[in-house]
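With one protein chain held back, the other chains of the complex are shown just where they sit.
Up next is subunit A:
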Amino acid sequence: MARVELRALAKSFGAVPVLSGIDLDIADGEFLTLIGPSGCGKSTLIRMIAGLEPQTSGSISIGGVSIDHLRPHERRVAMVFQSYALYPHMSVFSNIALPLTMQRLSLWERLPLIKLLSSRRRRVMPEIAREVRAIAEQLQIEHLLDRRPARLSGGQRQRVALGRAMVRHPDVFLMDEPLSNLDAKLRVHMRTELAELHQRLKTTFIYVTHDQVEAMTMSDRVAMMDAGRILQLGTPTELYERPINIKVASFIGSPAINLLKAKVGHDGYIELMDRRLTLQTPLEPGADVTLGIRPEAMFPASSEEIRTGRASLPASLRRKENLGSEFILHFDVAGPASVVARVPAGPVVQAVNGSVELSFDVAACHIFNEQGERIEPNPLDSCELSRPRTLVASGGGV
């Protein structure tokens, strides 16, 4: 069992804290992604799990056994690096075989010339070769085994690096931005392959990325990190639908969430650009809040289309981006601010021009207070929801 537990893990370089108080339980066979902006400490964390960086305090255990005192190769983890980190002067075969020769041959049996004297080596090497070929076959790189890494494409190098990690049958795979150096098309392809590989191997994966699409598409759970802390840990859906603060909300999702300044009115309802929304918060009247609205929750509409439970703001179209199946619409709104809407392609979008009312579902709004933390709106009783907008606007407060 390869359950990974991190307890109060901290790291500082001199007086500069890089990571502080990381507590994380990763289940056996789970695909956990560490995501965050560059410099948030996610790579340092994965290197600490690998044993390449010593932690300042705290402990790491795999399968219930503490591995703090173990050297990297004793930890039964394998790592795939962003730069692939293949041995440049060795063939693909030697690159993949190296972890096995290191495990199974003694120092004497690895020395140049002297190794030729060992009869055990002559027995062990064919075994290793068989395993390397089996892995190469899985990754479809058998025809590359004799080449040097310099003569491989990015995607091929990536596979070799994966092969070198897989050949050891580790308890935990650590992946440090493995797809970042690939071109866009190959990245999408390798994303699927990695996810399938995880399903097949059923091994624990800890995956570092700054790309939220990778995090959303592959992971069982995502840990969003910033400034050396885990901001939020949850399933991709949880992070997307209930971001704990503005940082998480704006990092997850593409195009990024729309953030609009709003105020709490005297009756506790939120007022956005002098329009009252059917959103009530426990915050003091007059408090500043930020409303987060996902681009796909926005829809340009003529005013009669605005139904109950939806609100709207006046906006003027700045630019349309045609993505084929959908459009990304950029609007200017009062504030001044800009708002992005993601709308399926269709006659409605084609017609959008100039000034429109931008309709959005009030229930899909995320409310953040002045500190940027998520605030849950007060539950509205159903009759209030069903009341027409005009009535709500004239109605009393709490």
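Following the convention adopted for this analysis, a contact is a pair of C-beta atoms (placed from the backbone, for glycine too) under 8 Å apart; a residue touches a chain by one contact, two chains touch by 3 or more; residues count from 1.
What we mean here is this: contacts and distances are computed from a predicted model.
Name of the non-displayed chain as stated in its UniProt record, restricted to "Aspartyl/glutamyl-tRNA(Asn/Gln) amidotransferase subunit B", "sn-glycerol-3-phosphate transport system permease protein UgpE", "Na(+)/H(+) antiporter subunit A" or "Anti-anti-sigma factor": "sn-glycerol-3-phosphate transport system permease protein UgpE". When the whole complex is considered, the residue among A:Q103, A:S153, A:T235 or A:N378 that touches the unshown chain is A:Q103. Within the complete assembly, A:P88 is the residue of A:G64, A:P88 or A:P126 that touches the hidden chain.
Taking the complete complex into account, A:H73 is the one of A:R7, A:H73 or A:R191 that touches the chain left out.
Listed for subunit A, the residues touching the missing chain in the whole complex are 47, 50-52, 71-73, 77-79, 81-89, 98-99, 102-103, 110, 164.
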